[in-house]
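My structure is below; once you've seen it, I'll send some questions.
Yeah, one chain of the complex is gone here, protein chain that is, but the others are all in their spots.
What follows is chain A.
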Amino acid sequence: MDWQGQKLAEMLMQLLLVASAVAAFAVGYAMADFQLMLLVYAGGVVLTALVTVPNWPFFNRHPLKWLDAAEAERHPRPQVSAAAVAATGGKKKTGKNK
């Protein structure tokens, strides 16, 4: 799930749960049936879980576009100043790894 998908999932979850709670209370109050309210709400919770918990394709419409490795090499990390190099004992890692 990408970043936009996570935001969408959270919004959907809150919206669906609140909406089903309002609907359940309205139905229960109108029909004067407490158990019916609980059943309607339970249905809403199951529906919400089905919609927002699995990693559906529509939560993955905004994949992150990573740069090429080659692009990263063309823009090397800024070099650390000489004083900092002396204090940390050199920059062996970056020097050797790539």
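Please note the rule applied: a residue touches a chain if its C-beta (ideal position, glycine included) is under 8 Å from a C-beta of that chain, and two chains touch if they have at least 3 such contacts; residues count from 1.
Here is the rule we use: contacts and distances are computed from a predicted model.
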Chain not displayed: protein name in its UniProt record ("Signal peptidase complex subunit 3", "Actin-like protein 4", "Anaphase-promoting complex subunit 11" or "Queuine tRNA-ribosyltransferase accessory subunit 2"): "Signal peptidase complex subunit 3"
Those residues of chain A which, in the complete complex, touch the missing chain: 1, 6-7, 9-10, 13-14, 17-18, 21, 24-25, 28-29, 31-34, 37, 41, 45, 48-49, 52-55
